[in-house]
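Take a look at the structure set out below.
Only one protein chain is missing from this complex, and each of the others stays in its spot.
Labels run A and B following the written order; every chain starts at residue 1.
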Amino acid sequence: MRFYTEYLTFETRKHREYINITPEVESALRKSEIQDGMILVSAMHITAGVWVNDAEDGLLADIDAWLEKLAPFREDYRHHRTGETNGDSHLKSLLVHHEVVVPVTKSKLDFGPWQQVYYAEFDGQRAKRVIIKAMGE
Amino acid sequence: MRFYTEYLTFETRKHREYINITPEVESALRKSEIQDGMILVSAMHITAGVWVNDAEDGLLADIDAWLEKLAPFREDYRHHRTGETNGDSHLKSLLVHHEVVVPVTKSKLDFGPWQQVYYAEFDGQRAKRVIIKAMGE
Partner (left out) sequence: MRFYTEYLTFETRKHREYINITPEVESALRKSEIQDGMILVSAMHITAGVWVNDAEDGLLADIDAWLEKLAPFREDYRHHRTGETNGDSHLKSLLVHHEVVVPVTKSKLDFGPWQQVYYAEFDGQRAKRVIIKAMGE
């Protein structure tokens, strides 16, 4: 069995930002030399997410507006009594999830035609990490 | 280690449809001859989902109505400027997620009494694929 672990660090310019990390996942897969197995891609923070969906700017804007509607910024979250102001970022993270598991077959991400891995930053402008862990043979 | 990969193809008659694929996952597990490990079941499209929940028709109708409420069809998604009309299908996919990882113990899906694997089609009436990848010993 082979195991390969890599950490990505992002410091976004905007508070919320969506970054296509498919090239980084593919690069980690090449370094792992795994032909068959799975890759876990997981945010290491509780105000960020990882998803698989389309690389289309209009859709990303739709997703952003939709997340703000379902999990809006509000002054009065109880979490803010700790001094934080990012209650909505936690809820957005729960909504889209913080991780995906990507299948690997014949040394490739075994994706359909439009699938791309995204890092979703919901409380940026500071260093945040993602772990990529590949496991297989 | 054993690895086993299988692809399912669905072409639903309806635009949205929910299909119990537990028998297909169990069949893949048998073919894999894995006794202990995990099975990834993942939609290969960005307008479909995979979940584990109950096989009860009333609940499936409730889920469908609930998804339409939280991620409704709308004319004015920015994504539709590409010519697509399925912005809501992407949002529904993000909401329920596109994959599950199922534990395998003693050659069985290690599920509780009511757990079933569902393929959720949010933009059907054309061929769509699901990957099943089993990994274990």
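Please note the rule applied: a residue touches a chain if its C-beta (ideal position, glycine included) is under 8 Å from a C-beta of that chain, and two chains touch if they have at least 3 such contacts.
These numbers were taken from a predicted model, which means no experiment stands behind them.
Colleague: Could you tell which one of B:V25, B:A48 or B:V100 touches the chain left off the display?
Modeller: Considering all chains, including the one not shown, the answer is B:V100.
Colleague: Please identify which residue in A:L40, A:A55 or A:L109 touches the non-displayed chain.
Modeller: A:L40
Colleague: Mind listing the chain A residues that contact the chain we can't see here?
Modeller: That gives, for chain A, the contact residues 1, 3, 5, 38, 40, 42-46, 70-71, 77-82, 87, 90-91, 93-95, 97-99, 101, 129, 131, 133, 135.
Colleague: Name, in rising order, the residues on chain B that touch the hidden chain in the full complex.
Modeller: These residues of chain B touch the chain that is not shown: 1, 36-38, 51-54, 56-59, 61-63, 66, 70, 95-97, 100-103, 105, 110-112, 114-115, 135-137.
Keep in mind that, in the parts below, only the chains that are shown with their structure count from here on.
Colleague: So, what's the distance in Å between the C-alpha centres of chain B and chain A?
Modeller: Averaging C-alpha atoms per chain gives centres 20 Å apart.
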